[in-house]
Structure formats: structure tokens, C-alpha cells
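Before I ask anything, here is the structure I am working with.
What you see is part of a larger complex, with each chain still in position.
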Amino acid sequence: MHDRRLSRCPQGLCRCALLILALLVSGPLWAAKVKLDASEWGHPAGADCVSCHTKASAGLTQQWHESAHQKAGVNCMDCHRADRSEPDAREHEGQVIATIVSPKDCGRCHTQEYEEQQGSVHAEAHALIEERVPALAHNFTGAAMQAAGCDQCHGSRVKVRGDGTLDPATWPNSGIGRINPDGSKGSCSACHGRHRFSKAQAREPEACVRCHAGPDSPDKEIFEASKHGMIYVAERDRMNLGADEWVAGRDYTAAPTCVTCHMGAAGKLPATHDVGLRNAWSLNSPVSERQMLVILEDGAKLELPSSAPQPKRGSEIAKADGNLGKVKAVATPDRRRQAMNLVCQECHGKAFTEAFMKQFDSVVELFNTKFAIPAKAIMGELYQRGLLTSTPFDEPIELTYWELWHDEGARARHGASMASPNHAWWEGMYLVGRNFYGRFLPEARTLAGDQVAEVVEAHLQGEGHQWLVDPNQASTILGFAKPEPAAPGTEMPADAREAQ
Amino acid sequence: MHDRRLSRCPQGLCRCALLILALLVSGPLWAAKVKLDASEWGHPAGADCVSCHTKASAGLTQQWHESAHQKAGVNCMDCHRADRSEPDAREHEGQVIATIVSPKDCGRCHTQEYEEQQGSVHAEAHALIEERVPALAHNFTGAAMQAAGCDQCHGSRVKVRGDGTLDPATWPNSGIGRINPDGSKGSCSACHGRHRFSKAQAREPEACVRCHAGPDSPDKEIFEASKHGMIYVAERDRMNLGADEWVAGRDYTAAPTCVTCHMGAAGKLPATHDVGLRNAWSLNSPVSERQMLVILEDGAKLELPSSAPQPKRGSEIAKADGNLGKVKAVATPDRRRQAMNLVCQECHGKAFTEAFMKQFDSVVELFNTKFAIPAKAIMGELYQRGLLTSTPFDEPIELTYWELWHDEGARARHGASMASPNHAWWEGMYLVGRNFYGRFLPEARTLAGDQVAEVVEAHLQGEGHQWLVDPNQASTILGFAKPEPAAPGTEMPADAREAQ
């Protein structure tokens, strides 16, 4: 099936094709049932664990007592048992166990979720920053920040010490891209908190906030400030969070949570543990790109900018680790967007959904055109001409540029994507403008010296910067209607009355 | 009744007069009952809408199924039906409908709420910024930010395209001051989320957070950090949020929400959908003013600074749109304050309430006297002498001044008004001082050049700035008791022990 043609096909056909792809990728409408036979669990030593840990760590044990695992007869040993050959296997009270229960371990029963997560951008969270961490965390501060900071969300490369215990420099963390001793990636307990591993808890917006909050990805704050978030709080008891099947528009309709849009089943769209599947844009990059998702025969996935040539089905392509994989399917940005729109349309009309997405796309394109592309080009010039060292963050403009796209620019783009006007504007694009005009350009001009025309000004020819040319655009916004100060006590009513 | 006299009258009389005014303005103690006969709704085509949209947008339909509207027999067509003459009327499956259900539409049944909202500062949210938006959003960033930013809270001027559909540059948004195709202002669904339109949901603090959060009006953050907010969270299930009548002190007493103080019935004080009625101060202006509310015969309202001459009853006055209106009543700042105090006094003593208000007023007056009035005068000098262009935000000091009153100053004033010490101080006045001494004055002095004495220093004669004169005021606050550094390991116990 050729994508080019599809993207021009009538809506009905497209949706159909999309569903085929989606079903192919994901399977049933909701989380898969465990297919193992119950005889495969219920380790005989489990009762001894519980008996002792009821005293040694009563809370932990009680959490398990309240879990679906306990009800199904899955005990401590079923998850923590290990083979002696595993790098982190150790003896404990006569049993061979591992402290870390990895996604691979969970995948013994929860196979589909394991496979979806392993192919997702979540699983790559450590790999993506491994090369970059020293340049920021180590240099700027110190290695201790990697363990307490970066690794807590991105995950560490867990190091087992000679005595079989885990190195505190790399553990504990439940980072979603953690490289476990068994080679699997991430941690299911990142979202499904130990030791209840509750579905309901992972469906809460709060399940995501530990990592998706703060300056560079204020998704917690954005959701809370959105209509979705405001209704969610009021209607939480109508959310049916503990339901076995949880299909938006059928099992709940009050409001979406993070899971609803990014992972959940909605109408005919199946659920998935591949959290990035429905994202048409890269939003945390210096310049946003519409992105293709390339699915390989071996289950691996690859994101490619839509500006790259689209790989053909059956062709071979290099994976992040350098190995080749055979292309099974390609989801174009349009298709990914359509998947997301299917979620929206459970509660919003088609015109509403499309107009909203147009507003969002316009913000991303504005960021790219007016700020991101010029800033990137200017930085490129500065590096190329030797006006900056190749060590990141030893010159102030490198922090300025970093915050422009990684913090302020990310907030603007995320804010628009999830409908928080405060984050799109005041905590987003307003600050992008402030940074670009107030810090980035002055610093770049100083560095450029007599090369300023080529290094800086050549990249500012867009019409977005033309407003600076006319100095006579009076406005009441600062409280001054004209170049004279208002006399005391004669402030304009409109001003005194300013809203919110 | 003459206000001058009233403001000196004994407390009892004043309260009485206030209640008269309040009842006159607002009516019953709680939201008005719908007075229409049920025969006026229940459009025959409604069942068809539901039948089809149960498939096309299942969540939306289900929300309606759970609404009071459904219970009362109010269906899709009762709200969405339109006359062919309406600008946004369009045919849809054999019916003439409009996508936007405006306050005027809602007002067919909810007449009193409609009238109160149309006369409120909320309804003016778009009008107030329409002239100002280009100077900031468009220039600094781009027009895309108006749709995804400003308009989402303030509302857009909705534009209907030739084919009857709505222009994505102006819709969707549920801005509280949106200029609808039918000329009415705002959107009821700003607070009463579609399509359940729940009373309980709109009484939650979260109903306001989409717009009242962030750097310039962190009311969400302030409420959460106040005693009110902290008790609200703990006692939410005692809040009786779904009650038909919801009078503070009678139907609930655990804690107030935003609605309680700004709109809700409390004791004998009636409810109102005019959200600004009880606000004695303008808090989001460059300099705060105590403000009169002028109520006109045609239902329109007008805010005037208390420094302006008080309009006489029956006199004519120019409205924001230039037309004249006849004055029906004037609520002085003192009366408005008294209305607010009535809410407080349901749970606090009179001495407590008045001392709290004194603390709040002192913060506003400090901001005015020490920072806002001097800063405004300095900016006025700079404009008048041609040391700044009339284009806002093309010089750094214009952003500095903007943030001084619009962000930091607003936080300080709002924080004091709603009792969050963190916002009054650390995120408010501390930053005002930091900005004023650390950025605003240095930038102003540089711009003033050899005119610095008249442009800047002449405005800094207040005693608030005298502390800078004496360089020898030692304090332990920075960890140094005297001008010598503490020897390592001999840090003072008091210091090592610093609280929180």
C-alpha cells in the first residue's frame, strides 16, 4: 500500500486504511488479556516471602494483598525469581531472586504490552540522552545529578556490583528507558506504582506527572489548565477508572486523561502501550518536524522526519543501534494525526477537531519559521566560523539557545497541543519572543562582531521581524495612549477595568 | 440615595443600603429558576440528532444524556437551532443549525444569568484587549498566537466564512468575552463544560483555572496555597457541590471556592453572574485604583476609578462603545468591599475580616506608592521626551515595566487579596523589588542619560527608598553577621537550624 496515494484518497478510505494499520500494529481495543495458564504461576516459595515481609516491610506486602496479582494467585516469586545466569541474580533466604523486575519479566504474562512498550519512544528514553548527559549534567553540575535527576525519568544503565547488589549510582530509579541487567528497556512501575500495579492508578493524569512536569515538558501543568483537566477534576467519579475495558466514548465520556489520547482505546481505535504512536510532530526538538513512524519486521520502530525520503515496504533501513531492519509499514504524519483525531471526535465534532488542530499546527509553524530555524542557522554559523567552542554550555549563548527551544519553545508547542492558553502564550511563546529578541540576538550579535551581517542579520529577513522597522505604532497596552504620560487620576476607565 | 452620606453612616444602615442595591442588581439568593414553560422546548428533530451522534460522537452524546438538560427534555435542537437569517446558520441533515450556542441562546431560558454575565467585566474580556493584542501577540510573535493564546480566554471576534463555517483563526475557543456571530458576548461553556453543563462542575475551583492561572493571574496557584484551598481539598465531600441551592454558611461551610466569594450566595447576599461586582480594587492595572461600578438603565455597567467624579443617578455617561447611557445606580468601592466582607463573615469574625482586608489594602497601597506610581511617571517622562519610541515592546524597558505591574505586581496584589503569602511575597513583591531596583531603574537611568535627575531621581524621593542611603545595616540574613566571613564549621546554630 503506497502512502502517497493514500494521503490524497477520500476520507473514508483513509480512515479505513488507518484502522487496518492501527489494528495491525496494536491488536484489541483494550489492554490484552493474559494468555498464560494459571498453572504457570503461583510459585511455592511465595508464601514464605509474604510471611516474612509482612513483618519486614508491611506496607509493601499489604499493597500486594490489595492487588490484582494477589487475587490471581501471582506471588512475589513469580515476578522476582531469577536464573542464576542473570547478571543481577542473587540468593535470598534460599531462593534465587533479582531485585529488579524488568519489563521482560512482566512480559512473561503481559506480552502485548511488553512488546508495544519496547518499540516505543518511551523505551528509548535513556538511549536518546546517553551521549548528551555528560555535556550538561556532569559538566555543569556533577555526576550525582544524573542519578537523582536524569535517570529518574530517562532511566539509567543499571550496574550490578561484584556482590550482586545494584550500584546506588545507577539505582533505584524507575526510568521509562532504563537499561535493565537483562537488556530490556524501561520499568513498568514507572506508571503502575509498586506493589499494587493498579490499572486505575495508571489511567490517572497523575501517573505521568513525575516526568511530564516542569520547565521542559509541563504536561501536568498544561493538562490541569486545560478544559479537559478542569472537567476531569470535577467528574473524576464518572471516569470509571477501574473498569476492565476502558474505551473512551463507551466506558467513560466525562473527560480524557493523558492515557486516553496517547494510549487509550477510543471508539474503534485500539489501545496501545506505544505512547508516541499518535504524535504527528516532534515537539521537543530544536526545530519541529512532522515525523513518520517506520515499523520494522522485528518489532523495532524508527521515527523519521517527513522531509526524509519515505522508506519502501520491504526495504532495509539502519536502526539506532546500527543494525539493519526490514520495513514492515510506515505511518505518515497525516495518518498519526488521524489516529489522534479519532480520539477527539468521540466528544468533539469534526470541524471543531480540525480547526483546533489547525490552531496547534500554526503555533508550531510560527515557532519554526520565526524563531527556531533562524536561531539554528545563527548557531550553525557561530560554530562553523569558530566563534563558539565545540564544548556545549561553556558560552552563555548556548544556554540561551537551549532554553529557547528546549524550555520556552517546548512549552509553547505543548501548550498549544493540549489547549492551555497560558502555556502556549505567557509561559511559552511570549517567553520565546523575550528570549529571542532580548537575549539570543544581542548575544549572537556580540559574538559575530564584524561578521554580524552574514551570521545574524541574513537570517532575520522574514516578515515576522518587520514590526521593528516602524517606531510609531502607539497602543494603550502599557497604559500610555500617546507618548505623553497620563495625568494622575485621569486613567482611562478601560484601563482601570482591565479584565482578569 | 447619596453615596457620600452613606459611606459615613452607621454600619447597620450601610449594610442595609448595600443589600438593597445588591438585591436590586441581582435578585434571588441563588441561580434563578428557568421560567419558560416546558412546552417551549423539546424540538421534534432532537431525537434524530441523538440517534446519529450516538455513533458519530458518542462521548458528546453521552455527556448530554447525563445532563440536567436531558432530564428536563431539552435536546440538541433546542440549543443549536438557528434562523436562516443568523450569520452562522447552516443546513445540517435537513435542519438549520448553528455550531455556536451563544449566551444569548442560553439566555432564552437562563435569562437572569445571561443578563448578569452580559453586564460583567467577563463579557468585556475581548473588548478590553482588542486594540492591544497586535502590539504584543502579533508583533512580538505572530497572529497564530492570538487564536491559541489570547482568544482562548478573552474570546475572539468569531468570523463566519462564506460557506457558513467558522474561521479556524477565530474558532474554536470558549473565551468569556468572545464576540459571537449574534453579537452576544462570551461563552457559557467557558465555565460550564460541554455537554453536561453541570452546576457542580462550575462551582469547583478548577472551573476557573484555565484562564486564572499563570504568571499574570495565578489565582489557581494562590487558591491552592491558601487556607481556603487547603481545607477545600480535604473537605470536598462536605461541599454539597451538586445542591440546587448553594448558599455559603447554610448549604455548605467547609471552605469557599472561587464562586463562593466572587459570585455565590452567602447568608443574605444574593448570587450573581457578574463576577466583578464585589471587587473594590482594580488589581491588574499599572496602578491600582479603588473603583466605582456604574449601573446604567439599559443593564450595561461601567467601572470608574474612585478618583473620578461620581456620576449622579439619572445623569448620562459615555459607555465603552461611545454611546450614552443613563445612570441607574453607583456602587462605591466601600459598598463593593462590604459585599465581599459579608461572604467572609459567614466563617470569620468581623475583626478578623477587617484586619485581613487592612493587610490586603496595605499591600496594594505599598505597591502603588513605592513602585507603580514612580515607575509610571518615569515611563511617562521617557515617552514624553522622545527617549522611547511609541511602539510598545521594541525597547527592553517596556518589557521590564510590563512585567513589573502585569506579572509580578499582579501576583503580589492577588496573593494578598486571597491570602497566599508565597504569592504576595516570594512570587510577588520580592520580585517587584528585584525588578524595580535591579532592572527597571538601571535601564531607565541609561535611557535618561544626562536628564536622569528629572526623568528618574525626581520620582524616587519617597521614604521607601531611603534604606539605600545607609550602607552599614548588618544582618545575619545572608549568613554573615559582620563583614567578616564565618570560619568553616563555626556556622551559627540559628543558621544551621533555619526553618522550613
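For reference, chains read A and B in written order, and residue numbers begin at 1 within each chain.
Just so we're on the same page, contacts are C-beta pairs under 8 Å (C-beta built on N, C-alpha and C of every residue); 3 or more make two chains touch, one makes a residue touch a chain.
Here the structure is a predicted model, which means the values were calculated and not measured.
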| item | value |
| --- | --- |
| Overall number of sequence copies in the complex as this file defines it, 2 displayed | 3 |
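The definition used in the following text is that only the chains that are shown with their structure count from here on.
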| item | value |
| --- | --- |
| Distance between the centres, which are taken as Cα means, of subunit B and subunit A, whole angstrom | 33 |
| Subunit A partner contacts - residues on subunit B that touch it in the complex | 56-60, 62-63, 66, 99, 121-122, 124-125, 128-129, 131-132, 134-142, 144-145, 147-154, 165-166, 168, 171-172, 174, 177, 193, 196, 198, 200-201, 204, 206-207, 209-217, 220, 282, 284-287, 289, 291, 302-305, 307-308, 320, 373, 376-377, 379-381, 383-384, 386, 388-392, 394, 396, 398-399, 401-402 |
| Interface residues, subunit A side, partner subunit B - complex | 224-227, 229-231, 233-235, 238, 248-250, 253-254, 267, 345-349, 351-352, 354-356, 358-360, 362-363, 365-366, 370, 415-416, 419-427, 429-430, 432-434, 437-438, 464, 467-468, 470-480, 482-486, 488-489, 491, 493-500 |
